[in-house]
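A single protein chain has been omitted; all remaining protein chains appear in their positions.
Then we have subunit A:
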Amino acid sequence: MENNSIKVTLKAEIPHRDQQIDILVDILETRTLPPFLYVYGHTSTGKSLVVQQVIQAIENIQYAAIQCIECLSPRFLYESVLEQLGWEDRCDSANDFARHLKQVYVGRPICIVLDKAERLRDLNDGMLIPTLTKIPEYTGLNICIMFISEIPFEKFRCGTGSPDPIHIFFPQYSKEEILDLLMKECPQPDNSSLYQTYLSMILGVFLVACRDYCELRYIASQHWDSFMEPINSGEIDKTQSVKLWRHLEPKLRASLNQVYVRGPDTCGTQIGLKMELPFFSKFLIIAAYLASYNPARYDRRLFVKAKEGRKNKDKGLKSLKKQKLHNAARLMGPKVFPIDRLMAIFYSIVEERVTPSLNIFVQISTLVSLKLLTHTGSAAMFQGVPKYRCNAGYDLVRSLARTVNFELGRYLYDTTV
C-alpha cells in the first residue's frame, strides 16, 4: 500500500520519529483533513522537518508553509499563504483571505502550516488565532490549519476561545537517540568506535545542561580536533579511553560555561578587565554599587575612617553579617540612591583628596550613557535630587575593584553570594 511505503521511506530518512511519522501520515493521507492540528515539542526535535516531509510525500495536498516570525502583520501572513497557493494579489483582511482561499481551492485539500505559531498571538489584538482556526468551518472547505510551536496549547487560548485541535507531541530525544543521531555525522567513518567513545564523553558532560540536538552537534564538532590531537601526535593510543578522557575532561569542563553562549565569557570578569575606564570612574562604579546594595543606615558603620575611631568597625560588620536577613540584598537587585550619597561614599573610599569638580559629574553621565548606571526618578531636569541605580553586576565590580586595589568585601554589607 502506498500509505505504508511513504512511512517506510520517511522513517529511513528521519530516524527516531517513527510514532510521529505514523500518526501524521495516517491523519493526512486521507481525502479529508482534520481542521486543526497542533504539533508541539522542544526546539530541534524534528517537528518542521517531519511535517514538511510528510506533506511533500503525500501528493494529494496543496500546502503553504509559513514562518510566523516573518509575519509582522496579518497581511504578510495572508499574502504569503495565498502566494504559495498560487494567488498573487493584495489581501489585507480575513474576509478577503477566506474569499481568495475559496478561489484557489481546486478540490484538493489545503494544508496551511504555521511554524512558530506562538508569534501570531499578539497580532490583530489577539484575534488572529481564533480567526485562523475558524477558517475551515467558515469557508466550508477542506482546509487544515497546522500550528507548530514549542509551548503548550493552553497558551493560545484567548478571547472567547477557539476549537480544540488534535495534539501531536514530539518528545525530546533520549540520550541514546541523540548519540545515534550524532553518530551519523562521524567525521572519520572508518573510526566510528572511537567517535562513539568521544561522543559519550561529550554527552556525559554536556547533557546535564543542554538537550538541544543542534547545540550538542555544534559542541561535538568543536572539540573533535582537540580530542584527536594526542592520538595524531602519538602521545596516547586510541584504545586507552581512560587516558583520553583525562586529557579531554578539563577542556570540556572549561567550555561547559559556553554552552549556548558560543564564544568567550562575554560579561563579568573579563570584560571588566578589558574595559578601559578612568581611575575615578572605577571608583564611581564601586561607590554606586555599594550605594545600591548596602542599606543606607549602615553607611556610617561601614565608611567611618579608621582614625575617626574605626575600631569597632570590624566587630560591627561581623555582628551584622550574623543576622540572616529574610531576603539578602544582593538577591533583590539594586536600590535607588540619591547623588549625594554616591558622592559621600565616593569621597570616603577614594584614598586621595578629590575636589568636587565638573570632571567627576561628567564621568557620572558617561557611566549613565554606558548603561553602567541608570538615571531614575523624574524626567524633569531640575526637579529634586537626581537619583541613580547601579547596573553593574558583582563580578564586574569585583574585578574593577581588584584593578584599583580596593577591598570590596570589607565594605559590603551582604556577602552571601
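Heads up, the rule we're going with is that a residue touches a chain if its C-beta (ideal position, glycine included) is under 8 Å from a C-beta of that chain, and two chains touch if they have at least 3 such contacts; residues count from 1.
Here, contacts and distances are computed from a predicted model.
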Chain not displayed: protein name in its UniProt record ("DnaJ domain-containing protein", "Origin recognition complex subunit 4", "Postreplication repair E3 ubiquitin-protein ligase RAD18" or "Exosome complex component MTR3") | "Origin recognition complex subunit 4"
Per the whole complex, from A:15, A:163 or A:356 the residue touching the absent chain is A:163
Residue, one of A:179, A:210, A:231 or A:344, that touches the chain absent here = A:210
Where the complex has a chain not shown, which of A:8, A:72 or A:332 is the residue touching it?
-> A:332
Residue ranges of subunit A at the interface with the undisplayed chain | 1, 3-4, 22-23, 26-27, 30-35, 40-42, 45, 93-95, 98, 127, 130-131, 134, 137-138, 142, 150-155, 160-161, 163-169, 171-172, 174-175, 205, 207-211, 256-257, 259-261, 265-268, 327-328, 330-334, 374, 376, 391, 393, 395, 416-417
